[in-house]
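Left out: one protein chain. Kept in place: all the others.
Up next, chain A:
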Amino acid sequence: MGQLGVAQPCVLTELLDNCAINGIEVANIAHGDIVGHELAIEAHLDLSSIALMSLKSPVLATTEQSPSSQQPGQVRLAVTHSLPAVLGVIPMGVAFGVLVTHSGLEWWWATVFATVVFAGSLEFLLIGLVTAMAPLSQVAVTALLVNFRHVFYALSFPMHRIHGPLAKTYSTFTLTDEAWALTTAPEAQFWSRRRILAIQATFQVNWVGSVTLGALGGGLVPDSLVGLQFAVIAFFLVLAIDAIRATRSVPIPLAAVVSALIGHGLFGTQMLVPALAMFTGFLLIRYALRRGKVDQDV
């Protein structure tokens, strides 16, 4: 209470700046610890007006959950939140850049692919297709099959937070596995538009940067150094472990494993779409069966 003992005289408008910044100190003034002090007399402060002010004070009002908050802090939150995933993606981007240069294309094609296509696994496949001069129809079918999983992402991406045609265009254009994975947590449904877009932009800037770095430095990496593509596997593995730990469900990951194995058995390396369809079918059937019972979560 040392601060209050030497509380300088101040008027109402200066209270938050000069006297007491946090609610505890303000409340103590109101409790009459310094009764008779000119502060209390001059400003005619009572408990309710102080409480109201402390609720409005910038210190207390700034919370990350605030739904419509547009303050610059949202960008910093987004970058901090996506940093681990961003770091995990860098080896993949560098590996892609290196592969583009090694395939005989000019280095800047790597940057063009990364910026305009912006779909990691498809870009890796495009290197092979381009060097084999595959027809555009085959490129289109490959893109359709490899990226068909994104159709499912619309079910849970918080697009209702993104308004404005330009923002919606950018948000759908950059709706990658990584961006989707980071925006499907329950609290993400209330994140600000700025925060969600900043996450997506962080991923794109990082991807284009890593790919360009790899393409420019491609000659420095010896051909004998292989296995960097494991970063992608590790990324999904870590997210899967976290998701399993969060839902604490056994049937759901089990159904996913079974769907993946059946899909692989029937369709080989074209397993992704059938496996996701089987898994989504499982969820829908499970939902229909449980609907009649008591309300329950997953």
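Please note the rule applied: a contact is a pair of C-beta atoms (placed from the backbone, for glycine too) under 8 Å apart; a residue touches a chain by one contact, two chains touch by 3 or more; residues count from 1.
By our rule, contacts and distances are computed from a predicted model.
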Given "Iron uptake system component EfeO", "Branched-chain amino acid ABC transporter", "CoA-substrate-specific enzyme activase" or "Putative DNA modification/repair radical SAM protein", the protein name in the UniProt record of the chain not shown would be "Branched-chain amino acid ABC transporter"
The listed residue (A:V79, A:L129 or A:L216) that touches the chain absent from the view is A:L129
Sole touch to the unshown chain from A:V116, A:V205 or A:I285: residue A:V116
Contact residues on chain A toward the hidden chain run 83-85, 87-88, 91, 104-105, 109, 112-113, 116-119, 121-122, 126, 129-131, 133, 136, 139-140, 143-144, 147-157, 159-160, 168-169, 172-173, 175, 177, 181, 184, 186, 189, 224-241, 243-244, 246-247, 249, 252-253, 255-257, 259-261, 263-264, 268-269, 271-272, 275-276, 279-280, 283-284, 287, 297-298
